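Only one protein chain is missing; all other protein chains are in place.
Presenting subunit A:
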Amino acid sequence: MGKNHLGSKITNWFVYIVISLSILLFIFYPYLSIFVQALHEPGETFNSFFMQNIKLTQNSLFVAIITMILSVFLAVSVTLCFAFISKKWQRLLRVFLLITMVSPPFVTSLAYITLFGRRGMITHDLLQMTIEPYGPQGIILMQTLSFASLNALVLIGLLKQLEPSLINSARSLGARTDAVIKDIILPLLKPGLIVVALISFIRSLADFQTPTIIGGSFKMLASEGYFAVISMGDIHKAALINLTLAIPALIGFFLYIKYDHAMSVQHHGLSSNMKAFPLPKKGFFFVGSVILSVIFYLALLLQYGSIVMNAFSVKVMGNYQFSLQPIIDSQIYLNDTITRTILYSLIAGLVGSLISFLIIYYSKVRNDRFMKFIEMVGTFPYILPGTFFGLGYLYAFSKPPLIMTGTSIIVIINVIFKQVAFATKAAKASVSQIEPTYFKTVHDLGGTVVNEWKDVFFPMTKQGFAITFLNGFISTMTTIGSIIFLVHPGQNMMTLVMFDVVQRGEYQVAAVIACMIILICLVMSGIVFGFISLSGKDWGYVFRSKKSH
């Protein structure tokens, strides 16, 4: 028995040290080096840069604030409407919302150009007019549309946990639909509203693709940071810009931590349907939310309709005809990119989830203080702009002691550690459902830490692990910001190719790639959910029964 325990102890320490060091090295160190070097490097100082480019900050904040307000407002409408409709409709609409989750982030902008751009299908072909679609209004509209889905999915997940008897109580006391929504539902959603507002704000600040594609002459921090690296090779300027972006993002982050605690387990939109609310379908909120939702879903329909149409047609004398030409055209851009993207996504999903679950094992099950700190460091990439993370890698790993720039391993490491932020959150939700006594039982019966992992921790969280993996897979398939500066020719990823061809005006090829990414993600979701429903039945008893009645 002694020998056995010694081996287990060594494994335990080895895992603990490797995890801690890797998080410090691949998350903490890159962020640290960007701060140190951007502030100490010769060249423009942060202060002078900030003062001279105050307009950029103003523009970014302006767009971020308006987008935040609109996307939360739209998401609330979509959520309320969702709560009123029957399960059948919910299932259908959720597919819509989920498709937006597996789309590359700038699909909306791509659709926008093909529909409303200078040679757009609607403005040019249908209405015979040429309008100027570029500028802040386009950015705000596109960001609002694409952030609203995620916001709505988070809010729907939260709403599902609301006890219907709260609503029934209010009604029994005389509250009509509008009063129930105003007095009960919205106040209870408040922590969720704050969280999604902050996420939208931060995402809008960090989004460089939308302004690059449809911003026109409207300059913003994120897109200027991108241009600084890509067209001017001015990494120092990019670092200063990202530092500016980090300030509001960090403020947002601390608010986010505060309110995120108030939200219980959220499944990031992968949760199941809920029962339609026991409320009469009438009143101001109902009508308003249905109208806005209809507009929202029509916009999504239009968006994906145009993408599919662009991917499968050619224009012959002003008419669109079905054709596989765009797919054939896309081949020269893709080569081995598809395989590589899938491979990297698989690795990121698996390794990222494994690391995250082990972090949560130490921080939550073992209550280890240092690992709680490591867990917090791991959440940085969730909140700071993706380009910030990428630049950090560029800075940190282009010089001794660790030179990795230009290799493919740096891209893989980047996508793995970028997952940790969300994966630890998902892991925590999953682990919190295991009765702590299971771990005690293992030790009680003479088991070791390795037994805890092998016999309790991983078997009992395998569904959560599968979801976390899927999340890592999807987010790597659709990621762009963190890797755009790291990828060298010949090791491209699909989103990067797509972004590249959009900028060249090859919209049909971009549409093909968008469809491929969506399809790959949907297939993987199907596989993972198939696995979960197969393994689902026999695990129900493990989880803490909710409040018993």
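Basically, a contact is a pair of C-beta atoms (placed from the backbone, for glycine too) under 8 Å apart; a residue touches a chain by one contact, two chains touch by 3 or more; residues count from 1.
Just so it is clear, contacts and distances are computed from a predicted model.
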Chain not displayed: protein name in its UniProt record ("Ferredoxin--NADP reductase", "ABC transporter ATP-binding protein", "NADH-quinone oxidoreductase subunit F" or "Carbon-monoxide dehydrogenase medium subunit"): "ABC transporter ATP-binding protein"
Residue among A:7, A:43 or A:280 touching the omitted chain: A:280
Chain not shown: contacting residue from A:61, A:188 or A:230: A:188
Absent-chain contact - pick from A:54, A:95 or A:166: A:166
Positions on subunit A contacted by the hidden chain, ascending: 163, 165-166, 168-176, 179, 183-184, 187-188, 190, 278, 280, 547, 549
